[in-house]
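Okay, structure first, notes after.
Taken from a larger complex, these chains appear in their original positions, while the remainder are omitted.
Chain nomenclature is as follows: A and B, assigned in order of appearance, with residue numbering initiated at 1 for each chain independently.
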Amino acid sequence: MDFSPNTAAILYWSTLFASVFSAAAGVIDARQKKFDLFGVMIIAFCAALGGGTLRDVILDRPVFWIGDPSYLVITWVGALLTFWVARRIELEARWFEIPDAIALALYTIAGTQAALMVGTNWLVASFMGVITGVAGGILRDILLNEEPLVFKGPFYATASWAGSMLYAVLWHKVDANAAVISTLLLVFMVRISAIKWNLMLPR
Amino acid sequence: MDFSPNTAAILYWSTLFASVFSAAAGVIDARQKKFDLFGVMIIAFCAALGGGTLRDVILDRPVFWIGDPSYLVITWVGALLTFWVARRIELEARWFEIPDAIALALYTIAGTQAALMVGTNWLVASFMGVITGVAGGILRDILLNEEPLVFKGPFYATASWAGSMLYAVLWHKVDANAAVISTLLLVFMVRISAIKWNLMLPR
(Lines give C-alpha, C1' and ligand atoms only; values in the text may rest on other atoms or scores of the structure.)
Protein backbone atom coordinates (compact mmCIF):
# COMPACT_ATOMS: atom_id res chain seq x y z
CA MET A 1 0.00 0.00 0.00
CA ASP A 2 1.42 3.33 -0.99
CA PHE A 3 0.64 6.89 -0.24
CA SER A 4 -0.18 9.15 -3.13
CA PRO A 5 2.84 11.44 -3.71
CA ASN A 6 0.71 14.28 -2.39
CA THR A 7 -0.03 12.52 0.89
CA ALA A 8 3.63 11.60 1.35
CA ALA A 9 4.62 15.23 0.81
CA ILE A 10 1.89 16.52 3.11
CA LEU A 11 2.96 14.07 5.82
CA TYR A 12 6.61 15.08 5.51
CA TRP A 13 5.93 18.80 5.67
CA SER A 14 3.30 18.58 8.35
CA THR A 15 5.53 16.45 10.57
CA LEU A 16 8.34 18.94 10.11
CA PHE A 17 5.85 21.64 11.01
CA ALA A 18 4.67 19.65 14.03
CA SER A 19 8.23 19.74 15.38
CA VAL A 20 7.99 23.51 15.71
CA PHE A 21 4.99 23.28 18.03
CA SER A 22 6.41 20.46 20.13
CA ALA A 23 9.62 22.43 20.44
CA ALA A 24 7.68 25.57 21.37
CA ALA A 25 5.65 23.73 24.01
CA GLY A 26 8.90 22.32 25.44
CA VAL A 27 10.35 25.81 25.69
CA ILE A 28 7.28 27.06 27.57
CA ASP A 29 7.80 24.30 30.14
CA ALA A 30 11.55 24.83 30.42
CA ARG A 31 11.13 28.55 30.98
CA GLN A 32 9.68 28.06 34.45
CA LYS A 33 12.83 26.21 35.45
CA LYS A 34 15.15 29.08 34.53
CA PHE A 35 17.12 27.01 32.06
CA ASP A 36 19.66 28.83 29.95
CA LEU A 37 19.41 29.16 26.17
CA PHE A 38 21.27 25.93 25.51
CA GLY A 39 19.20 23.99 28.01
CA VAL A 40 16.12 25.22 26.20
CA MET A 41 17.47 23.94 22.89
CA ILE A 42 18.15 20.47 24.31
CA ILE A 43 14.67 20.35 25.85
CA ALA A 44 13.18 21.41 22.51
CA PHE A 45 15.17 18.70 20.73
CA CYS A 46 13.94 16.01 23.14
CA ALA A 47 10.33 17.20 23.05
CA ALA A 48 10.19 17.42 19.26
CA LEU A 49 12.48 14.63 18.04
CA GLY A 50 12.97 12.35 21.07
CA GLY A 51 10.02 10.06 20.35
CA GLY A 52 11.01 9.42 16.75
CA THR A 53 14.63 8.86 17.77
CA LEU A 54 13.61 6.19 20.27
CA ARG A 55 11.32 4.58 17.65
CA ASP A 56 14.12 4.38 15.08
CA VAL A 57 16.63 3.02 17.59
CA ILE A 58 14.20 0.30 18.75
CA LEU A 59 13.21 -0.62 15.19
CA ASP A 60 16.87 -0.54 14.13
CA ARG A 61 16.22 1.96 11.33
CA PRO A 62 18.53 4.90 10.54
CA VAL A 63 17.59 7.74 12.93
CA PHE A 64 15.49 10.11 10.83
CA TRP A 65 17.17 13.42 11.68
CA ILE A 66 20.70 12.11 11.08
CA GLY A 67 20.24 12.12 7.32
CA ASP A 68 18.00 15.20 7.08
CA PRO A 69 19.21 18.23 9.07
CA SER A 70 15.93 20.09 8.35
CA TYR A 71 14.48 18.55 11.51
CA LEU A 72 17.20 19.99 13.75
CA VAL A 73 17.04 23.35 11.97
CA ILE A 74 13.28 23.76 12.24
CA THR A 75 13.16 22.51 15.84
CA TRP A 76 15.77 25.02 16.92
CA VAL A 77 14.31 27.88 14.90
CA GLY A 78 10.99 27.15 16.65
CA ALA A 79 12.70 26.97 20.04
CA LEU A 80 14.69 30.20 19.57
CA LEU A 81 11.64 32.10 18.34
CA THR A 82 9.59 30.90 21.30
CA PHE A 83 12.43 31.71 23.70
CA TRP A 84 12.68 35.20 22.26
CA VAL A 85 8.92 35.81 22.25
CA ALA A 86 8.49 34.34 25.75
CA ARG A 87 10.84 36.97 27.20
CA ARG A 88 8.59 39.69 25.83
CA ILE A 89 5.01 38.46 26.18
CA GLU A 90 3.38 35.92 28.43
CA LEU A 91 2.76 32.75 26.37
CA GLU A 92 0.01 30.56 27.73
CA ALA A 93 0.34 26.78 27.54
CA ARG A 94 -3.28 26.42 26.37
CA TRP A 95 -2.51 28.27 23.10
CA PHE A 96 -0.49 25.22 22.16
CA GLU A 97 -3.23 22.68 22.83
CA ILE A 98 -4.56 22.52 19.28
CA PRO A 99 -1.21 22.44 17.43
CA ASP A 100 0.02 19.98 20.05
CA ALA A 101 -2.94 17.64 19.41
CA ILE A 102 -2.17 17.80 15.68
CA ALA A 103 1.49 17.04 16.36
CA LEU A 104 0.48 14.07 18.53
CA ALA A 105 -1.64 12.70 15.69
CA LEU A 106 1.11 13.16 13.09
CA TYR A 107 3.79 11.56 15.25
CA THR A 108 1.47 8.66 16.03
CA ILE A 109 0.84 8.03 12.33
CA ALA A 110 4.52 8.33 11.43
CA GLY A 111 5.50 5.88 14.19
CA THR A 112 2.88 3.25 13.41
CA GLN A 113 3.65 3.54 9.70
CA ALA A 114 7.40 3.05 10.30
CA ALA A 115 6.80 -0.10 12.35
CA LEU A 116 4.33 -1.57 9.85
CA MET A 117 6.83 -1.03 7.05
CA VAL A 118 9.44 -3.00 9.00
CA GLY A 119 6.86 -5.78 9.10
CA THR A 120 5.89 -5.89 12.77
CA ASN A 121 2.69 -7.32 14.20
CA TRP A 122 -0.19 -4.79 14.57
CA LEU A 123 0.07 -4.69 18.37
CA VAL A 124 3.78 -3.91 18.23
CA ALA A 125 3.16 -1.34 15.48
CA SER A 126 0.47 0.44 17.48
CA PHE A 127 2.76 0.57 20.52
CA MET A 128 5.58 2.03 18.40
CA GLY A 129 3.08 4.71 17.30
CA VAL A 130 2.42 5.55 20.95
CA ILE A 131 6.16 5.64 21.73
CA THR A 132 6.69 8.05 18.84
CA GLY A 133 3.79 10.18 19.99
CA VAL A 134 4.48 10.39 23.71
CA ALA A 135 8.14 9.57 24.44
CA GLY A 136 9.27 13.08 23.51
CA GLY A 137 7.05 14.57 26.19
CA ILE A 138 8.18 11.97 28.71
CA LEU A 139 11.85 12.72 27.97
CA ARG A 140 11.18 16.44 28.34
CA ASP A 141 9.57 15.93 31.75
CA ILE A 142 12.39 13.64 32.90
CA LEU A 143 14.97 16.29 31.96
CA LEU A 144 12.92 18.91 33.79
CA ASN A 145 12.88 16.49 36.76
CA GLU A 146 9.09 16.39 36.89
CA GLU A 147 6.69 13.48 36.96
CA PRO A 148 5.78 12.84 33.32
CA LEU A 149 2.49 14.66 32.71
CA VAL A 150 1.54 12.17 30.03
CA PHE A 151 0.71 9.61 32.71
CA LYS A 152 -1.81 11.88 34.37
CA GLY A 153 -3.04 14.34 31.78
CA PRO A 154 -6.37 13.91 30.04
CA PHE A 155 -6.15 11.10 27.50
CA TYR A 156 -2.86 12.16 25.93
CA ALA A 157 -1.48 8.68 25.43
CA THR A 158 -4.93 7.18 25.11
CA ALA A 159 -5.67 9.38 22.10
CA SER A 160 -2.38 8.28 20.56
CA TRP A 161 -3.07 4.61 21.22
CA ALA A 162 -6.60 4.72 19.86
CA GLY A 163 -5.21 6.34 16.71
CA SER A 164 -2.32 3.95 16.26
CA MET A 165 -4.62 0.93 16.62
CA LEU A 166 -7.04 2.37 14.09
CA TYR A 167 -4.18 3.06 11.70
CA ALA A 168 -2.68 -0.42 12.10
CA VAL A 169 -6.08 -2.00 11.40
CA LEU A 170 -6.87 0.23 8.42
CA TRP A 171 -3.44 0.00 6.84
CA HIS A 172 -3.93 -3.15 4.80
CA LYS A 173 -7.61 -2.56 4.20
CA VAL A 174 -8.22 0.92 2.90
CA ASP A 175 -6.54 3.59 0.85
CA ALA A 176 -3.48 5.05 2.61
CA ASN A 177 -4.82 8.58 2.37
CA ALA A 178 -8.08 7.54 4.00
CA ALA A 179 -6.19 5.79 6.82
CA VAL A 180 -4.14 8.94 7.48
CA ILE A 181 -7.14 11.23 7.53
CA SER A 182 -9.30 9.08 9.79
CA THR A 183 -6.42 8.58 12.26
CA LEU A 184 -5.70 12.31 12.32
CA LEU A 185 -9.34 13.06 13.08
CA LEU A 186 -9.64 10.36 15.75
CA VAL A 187 -6.52 11.39 17.70
CA PHE A 188 -7.36 15.07 17.44
CA MET A 189 -10.96 14.66 18.53
CA VAL A 190 -10.24 12.30 21.45
CA ARG A 191 -7.51 14.61 22.74
CA ILE A 192 -9.43 17.86 22.35
CA SER A 193 -12.64 16.43 23.84
CA ALA A 194 -10.68 15.07 26.78
CA ILE A 195 -9.13 18.50 27.43
CA LYS A 196 -12.48 20.24 27.05
CA TRP A 197 -14.40 17.97 29.44
CA ASN A 198 -11.34 16.97 31.49
CA LEU A 199 -11.89 13.25 30.91
CA MET A 200 -9.73 10.84 32.88
CA LEU A 201 -8.98 7.15 32.84
CA PRO A 202 -9.48 5.15 36.06
CA ARG A 203 -6.54 5.33 38.46
CA MET B 1 27.79 -24.81 23.78
CA ASP B 2 24.10 -25.42 23.34
CA PHE B 3 21.16 -25.68 25.61
CA SER B 4 19.16 -28.86 25.51
CA PRO B 5 15.86 -28.14 23.73
CA ASN B 6 14.15 -28.53 27.10
CA THR B 7 16.32 -25.89 28.76
CA ALA B 8 15.80 -23.47 25.89
CA ALA B 9 12.03 -23.93 26.16
CA ILE B 10 12.08 -23.60 29.95
CA LEU B 11 14.15 -20.39 29.68
CA TYR B 12 11.78 -18.90 27.10
CA TRP B 13 8.64 -19.66 29.06
CA SER B 14 10.05 -18.74 32.43
CA THR B 15 11.35 -15.39 31.12
CA LEU B 16 7.95 -14.69 29.63
CA PHE B 17 6.48 -15.60 33.00
CA ALA B 18 8.99 -13.38 34.80
CA SER B 19 7.66 -10.41 32.82
CA VAL B 20 4.29 -10.80 34.56
CA PHE B 21 5.85 -10.38 37.99
CA SER B 22 8.06 -7.45 37.00
CA ALA B 23 5.03 -5.81 35.44
CA ALA B 24 2.96 -6.48 38.55
CA ALA B 25 5.65 -5.04 40.85
CA GLY B 26 5.81 -1.95 38.61
CA VAL B 27 2.05 -1.50 38.91
CA ILE B 28 2.23 -1.70 42.72
CA ASP B 29 4.78 1.13 42.68
CA ALA B 30 2.85 3.25 40.17
CA ARG B 31 -0.36 2.97 42.15
CA GLN B 32 0.91 5.24 44.91
CA LYS B 33 1.47 7.97 42.34
CA LYS B 34 -2.15 7.97 41.14
CA PHE B 35 -1.18 7.20 37.55
CA ASP B 36 -3.99 6.47 35.18
CA LEU B 37 -4.50 3.13 33.47
CA PHE B 38 -2.30 4.00 30.52
CA GLY B 39 0.49 5.31 32.72
CA VAL B 40 0.41 2.01 34.56
CA MET B 41 0.79 0.10 31.29
CA ILE B 42 3.83 2.16 30.27
CA ILE B 43 5.41 1.68 33.70
CA ALA B 44 4.75 -2.07 33.44
CA PHE B 45 6.34 -2.14 29.98
CA CYS B 46 9.47 -0.35 31.22
CA ALA B 47 9.77 -2.47 34.36
CA ALA B 48 9.31 -5.77 32.54
CA LEU B 49 10.90 -5.21 29.13
CA GLY B 50 13.06 -2.08 29.52
CA GLY B 51 16.24 -3.86 30.57
CA GLY B 52 16.17 -6.29 27.66
CA THR B 53 15.37 -3.48 25.24
CA LEU B 54 18.42 -1.51 26.37
CA ARG B 55 20.56 -4.65 26.13
CA ASP B 56 19.47 -5.36 22.56
CA VAL B 57 19.96 -1.74 21.48
CA ILE B 58 23.48 -1.62 22.95
CA LEU B 59 24.43 -5.00 21.49
CA ASP B 60 22.85 -4.00 18.15
CA ARG B 61 20.60 -7.07 18.08
CA PRO B 62 16.96 -6.97 16.97
CA VAL B 63 14.89 -5.86 19.98
CA PHE B 64 13.37 -9.07 21.35
CA TRP B 65 9.73 -7.98 21.72
CA ILE B 66 9.53 -6.45 18.22
CA GLY B 67 9.43 -9.87 16.58
CA ASP B 68 7.41 -11.68 19.28
CA PRO B 69 4.32 -9.82 20.53
CA SER B 70 3.81 -12.39 23.32
CA TYR B 71 6.04 -10.25 25.55
CA LEU B 72 3.84 -7.18 25.19
CA VAL B 73 0.66 -9.25 25.60
CA ILE B 74 1.77 -11.03 28.76
CA THR B 75 3.23 -7.87 30.31
CA TRP B 76 0.00 -5.97 29.83
CA VAL B 77 -2.21 -8.84 30.91
CA GLY B 78 -0.13 -8.98 34.10
CA ALA B 79 -0.37 -5.22 34.54
CA LEU B 80 -4.12 -5.05 33.96
CA LEU B 81 -4.79 -7.94 36.32
CA THR B 82 -2.67 -6.33 39.02
CA PHE B 83 -4.32 -2.95 38.42
CA TRP B 84 -7.74 -4.57 38.76
CA VAL B 85 -6.86 -6.58 41.85
CA ALA B 86 -5.06 -3.65 43.49
CA ARG B 87 -8.26 -1.58 43.43
CA ARG B 88 -10.00 -4.29 45.43
CA ILE B 89 -7.47 -5.69 47.89
CA GLU B 90 -4.31 -4.26 49.40
CA LEU B 91 -1.34 -5.87 47.61
CA GLU B 92 1.84 -5.82 49.63
CA ALA B 93 5.17 -5.26 47.91
CA ARG B 94 6.80 -8.06 49.90
CA TRP B 95 4.54 -10.70 48.28
CA PHE B 96 6.50 -10.01 45.11
CA GLU B 97 9.93 -10.49 46.62
CA ILE B 98 10.34 -14.15 45.71
CA PRO B 99 8.97 -13.96 42.12
CA ASP B 100 10.95 -10.75 41.68
CA ALA B 101 14.19 -12.48 42.74
CA ILE B 102 13.47 -15.25 40.24
CA ALA B 103 12.80 -12.68 37.51
CA LEU B 104 16.09 -10.92 38.35
CA ALA B 105 17.96 -14.21 37.96
CA LEU B 106 16.27 -15.06 34.66
CA TYR B 107 16.88 -11.62 33.16
CA THR B 108 20.50 -11.74 34.28
CA ILE B 109 21.02 -15.09 32.57
CA ALA B 110 19.26 -13.99 29.38
CA GLY B 111 21.35 -10.80 29.21
CA THR B 112 24.71 -12.42 29.85
CA GLN B 113 23.87 -15.18 27.39
CA ALA B 114 22.92 -12.68 24.65
CA ALA B 115 26.20 -10.78 25.06
CA LEU B 116 28.32 -13.96 25.08
CA MET B 117 26.65 -15.11 21.87
CA VAL B 118 27.60 -11.82 20.20
CA GLY B 119 31.17 -12.65 21.22
CA THR B 120 31.90 -10.05 23.87
CA ASN B 121 34.56 -10.30 26.54
CA TRP B 122 33.38 -11.84 29.87
CA LEU B 123 33.48 -8.49 31.73
CA VAL B 124 31.32 -6.83 29.11
CA ALA B 125 28.97 -9.84 29.05
CA SER B 126 28.53 -9.81 32.81
CA PHE B 127 27.76 -6.08 32.73
CA MET B 128 25.17 -6.64 29.99
CA GLY B 129 23.59 -9.25 32.29
CA VAL B 130 23.35 -6.64 35.05
CA ILE B 131 21.88 -4.05 32.64
CA THR B 132 19.24 -6.57 31.56
CA GLY B 133 18.48 -7.42 35.18
CA VAL B 134 18.32 -3.95 36.70
CA ALA B 135 17.72 -1.32 34.00
CA GLY B 136 13.98 -2.04 33.93
CA GLY B 137 13.67 -1.14 37.60
CA ILE B 138 15.83 1.95 37.13
CA LEU B 139 13.67 3.13 34.20
CA ARG B 140 10.53 2.53 36.26
CA ASP B 141 11.89 4.66 39.12
CA ILE B 142 12.99 7.43 36.74
CA LEU B 143 9.48 7.58 35.23
CA LEU B 144 8.01 7.69 38.74
CA ASN B 145 10.48 10.51 39.46
CA GLU B 146 12.05 8.68 42.38
CA GLU B 147 15.65 7.93 43.20
CA PRO B 148 16.30 4.47 41.73
CA LEU B 149 15.85 1.99 44.57
CA VAL B 150 18.29 -0.40 42.98
CA PHE B 151 21.17 1.82 44.08
CA LYS B 152 20.18 1.60 47.71
CA GLY B 153 18.22 -1.59 48.16
CA PRO B 154 19.76 -4.70 49.64
CA PHE B 155 22.06 -6.35 47.11
CA TYR B 156 19.70 -6.13 44.14
CA ALA B 157 22.32 -5.32 41.54
CA THR B 158 25.01 -7.15 43.47
CA ALA B 159 23.04 -10.40 43.24
CA SER B 160 22.67 -9.84 39.51
CA TRP B 161 26.36 -9.09 39.04
CA ALA B 162 27.51 -12.08 41.05
CA GLY B 163 25.26 -14.26 38.92
CA SER B 164 26.30 -12.80 35.59
CA MET B 165 29.99 -13.23 36.43
CA LEU B 166 29.42 -16.83 37.46
CA TYR B 167 27.48 -17.48 34.25
CA ALA B 168 30.15 -15.85 32.05
CA VAL B 169 32.84 -17.97 33.70
CA LEU B 170 30.87 -21.23 33.54
CA TRP B 171 29.62 -20.76 29.98
CA HIS B 172 32.54 -22.27 28.09
CA LYS B 173 33.39 -24.75 30.81
CA VAL B 174 30.32 -26.67 31.86
CA ASP B 175 27.05 -27.93 30.47
CA ALA B 176 24.66 -25.08 29.61
CA ASN B 177 21.92 -26.47 31.81
CA ALA B 178 24.27 -26.64 34.78
CA ALA B 179 25.36 -23.03 34.18
CA VAL B 180 21.73 -21.87 34.14
CA ILE B 181 20.77 -23.71 37.30
CA SER B 182 23.79 -22.61 39.36
CA THR B 183 23.32 -18.96 38.28
CA LEU B 184 19.61 -19.08 39.14
CA LEU B 185 20.40 -20.44 42.59
CA LEU B 186 23.20 -17.94 43.26
CA VAL B 187 21.20 -14.84 42.29
CA PHE B 188 18.10 -16.04 44.14
CA MET B 189 19.98 -16.91 47.32
CA VAL B 190 22.08 -13.73 47.44
CA ARG B 191 19.01 -11.57 46.89
CA ILE B 192 16.73 -13.37 49.35
CA SER B 193 19.41 -13.55 52.07
CA ALA B 194 20.11 -9.85 51.62
CA ILE B 195 16.43 -9.00 52.05
CA LYS B 196 16.08 -11.30 55.06
CA TRP B 197 19.11 -9.96 56.95
CA ASN B 198 19.00 -6.52 55.35
CA LEU B 199 22.57 -6.73 54.10
CA MET B 200 24.09 -3.59 52.61
CA LEU B 201 27.17 -2.69 50.65
CA PRO B 202 29.43 0.08 52.02
CA ARG B 203 28.28 3.56 51.11
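Note that in this section contacts are C-beta pairs under 8 Å (C-beta built on N, C-alpha and C of every residue); 3 or more make two chains touch, one makes a residue touch a chain.
Values in this document were obtained by computation on a predicted structure and should not be read as measured data.
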Overall copies of the shared sequence [whole complex; 2 in view]: 3
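As a convention for this text, only the chains that are shown with their structure count from here on.
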Separation of mean Cα positions, subunit B and subunit A [Å, integer]: 30
Touching residues on subunit A, where the partner in the complex is subunit B: 57-60, 118, 120-121, 123-124, 127, 138, 142, 145-148, 150-152, 157-158, 161, 200-203
Residues on subunit B engaged by subunit A in the complex (per definition of touch): 30, 33-39, 42-43, 45, 53, 57, 60, 62-63, 65-67, 69, 72-73, 87, 142-145
